[in-house]
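Structure first, then comments.
Only a single protein chain was left out; the remaining protein chains are all shown in position.
Letters are used for the chains, namely A and B, taken in the order the chains are written, and counting of residues starts over at 1 for each.
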Amino acid sequence: MFVLKSGIPPLDTTLLFVQTLNGVQLGLLLFLVASGLTLVFGILDFVNLAHGSLYMLGAFICASLTFLVGNFLLAVLIALPITGVLGYLIERFVARPLYARDHLDHVLGTFGLILVLDTSVHLIWGPAGIAVPLPAWLEGQVGLFGDVVVPSFRLLIIAAGLAAAAGLFWLVNYTRLGMLIRAGASNRTMVSALGIDIQSLFALVFALGAMLAGLAGMLIAPITEASIGMGNNIIITAFVVIIVGGIGSMKGAFFAALLIGLIDTLGRAFLDDFFKLFMSSDAAENSAPALSAMLIYILMAVVLSVRPQGLFPPKVR
Amino acid sequence: MTTLLSVKGLKKSFGGVTATDDVDLDVIKGELHAIIGPNGAGKTTLISQLSGAVKPDAGVIMLNGANITHKPAHTRARLGITRSFQITSLVMDMSVLDNVALAVQATDGHSFKFLKPARKIGHIRDKALAMLAEVGLAERAEDPTRNLSHGEHRQMELAIALASEAELMLLDEPMAGLGPEESATMVAYLKSLKGKRTILLIEHDMDAVFALADRISVLVYGKVIATGLPDDIRSNDAVRHAYLGEE
Partner (left out) sequence: MIGFSRSARINIGVMAILAILPVFFWWTGQTFYLSLATRLVILAIAAVSLNLILGYGGLISFGHAAYIGIGAYAVGIPAHHALYGGMDFIASNNGFFQIALAVVAAAVFALITGAICLRTKGVYFIMITMAFAQMVYYFFVSIEEYGGDDGLVIDTRSEFPLVNLDQPIVLFLVSYVVLVLAMWLVNAIVNSRFGMVLQSAKGNNDRTVTLGYNTYLYRLTAYVISGAMCGLAGALLGNFATFISPEMMDWSRSGELMFMVILGGTATALGPVLGAAVFVVVAQFLSELTIYWHLPFGLMLIAVVLFARGGLSGILRGKGS
């Protein structure tokens, strides 16, 4: 993040490594948000704009609990089921009445929900962000090799993100619930015919998605603070992820999330250096920020022009 | 006898299901060519590939000697192919007349015309009304399409196919869901079209097919197992075995 801007810098491999880790971290957080989104969309055909609000709620609830119980990790464990319940309530009172409607109603209804949730957070926690303290053993840095050190908490985020991803893959591919989810995605009537209460299945999927988004919010809160509107920024990037990956595809969400996390992070870190290879230093520093801000959207546009269904369109839809 | 439509080796599969399997078919100018076959034989998929709604996996489609295999659906319509849908496909929010007028409008140059009210363009309206009169729906012209009965919707589909002035009409079970009386009217009507348009007709009602068709092709599991005159088809052993025998 601290590039020396004198002349043409040699490519700093330590920095490259650290930024790559940052990119992976962003990618995994994006995956946690996007997986819930794509799950809910793939199975319920429901567009939930307020999914990002669950990310925000996760962060705030975890922040308060951290102060209450005095331990961040314990707070996460308690906050997870709470966000799940919130997800369930949203499903029950806003989403469910809208399933039978068209997408326009989905986006408008959940847009209203965002306003309600953002303002409620404002009411409860106040307008300022809340910093979340970490336990001492997570505050430090870890030396990996050579002179490469990374904050231990970032490694924890990566580990937690990977674990959640693995758990999700296991759940979707190897459990009875996963089988129902996959069957429900392609054939609602069949699942109903099996005598499964599809209503409860939907509610469960919604709550699961809420917990995943909440978890992402909890994991990022110690780094960025819990703040109002944090969900509204990540949700669009999560949209880009599932568009690029193919809506409804878990595998697509995973790879696209990593791709976009890396491109965004590395673009912001290195695009100006890269530009300096073939343009003046001034021109590079003027144009690089604008372009790196647009990089993932350009990627999305390119993917869509070549494959309108995304990189990994789900087989059944 | 000139061939209007010529299909060679048309193949389309959906996942594991091969809907059309190496279909060869010639439609001669002016004939009424019926396609029969059991449910799921691939008849609708065949029509959809001819109209451009579905892209074939392999094969060639020629119209008047020109290769149209890769032409988009709207271009094929401009080249003279129209279709009706097995499941009624109309613009339900628009009036009956507007639905038909849109078909007429499509034959009247491009529609990138922004200011003149479409409903005040006399020759388009008049022609659309004439088409509606021809299928017996003149009185319903101003009604919202969704208010009409199923039978009337089928008639509308036909009026639209007529209005398009297409040389080749692909009709996918125009009598589906009609009562005996309505069917009889439709058969009489199709008969009156014979010779004026080239028609590829999909139909389940064997009496209707044998009454109308100049030639018949039989499609079973995606393959054309026979093509010929009605009498030949009636006496064809393979057909009797595979299809008619089931009745």
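The definition used in the following text is that contacts are C-beta pairs under 8 Å (C-beta built on N, C-alpha and C of every residue); 3 or more make two chains touch, one makes a residue touch a chain.
This one's a predicted model, so the numbers in the text were calculated from it and none came from an experiment.
Chemist: With respect to the chain omitted from the figure, which of B:Leu4, B:Leu102 or B:Ala141 is a touching residue?
Modeler: Only one listed residue reaches the unshown chain, and that is B:Leu102.
Chemist: Of B:Val17, B:Ala118 or B:Ala188, which sits in contact with the chain we cannot see?
Modeler: The one listed residue touching the chain not shown is B:Ala118.
Chemist: Just to verify: which one of A:Phe60, A:Phe153, A:Phe206 or A:Phe239 makes contact with the chain not shown?
Modeler: Checking the options A:Phe60, A:Phe153, A:Phe206 or A:Phe239, the one contacting the hidden chain is A:Phe239.
Chemist: Would you write out the residues of subunit B that touch the absent chain, in ascending order?
Modeler: Interface with the chain not displayed, on the subunit B side: 51-53, 72-75, 77-78, 82-83, 85, 89-94, 98-99, 101-103, 105-107, 111-119, 121, 160, 164.
Chemist: For subunit A, which residues touch the unseen chain?
Modeler: Against the missing chain, subunit A presents residues 41, 47, 49, 94, 97-98, 103-105, 107-109, 111-120, 122-123, 232, 236, 239-240, 242-243, 247, 289-290, 292-294, 297-298, 300-301, 304-305, 308.
Throughout what follows, only the chains that are shown with their structure count from here on.
Chemist: List the centre-to-centre spacing of subunit A and subunit B in whole Å, with centres computed as mean CA coordinates.
Modeler: So the centroids are 49 Å from each other.
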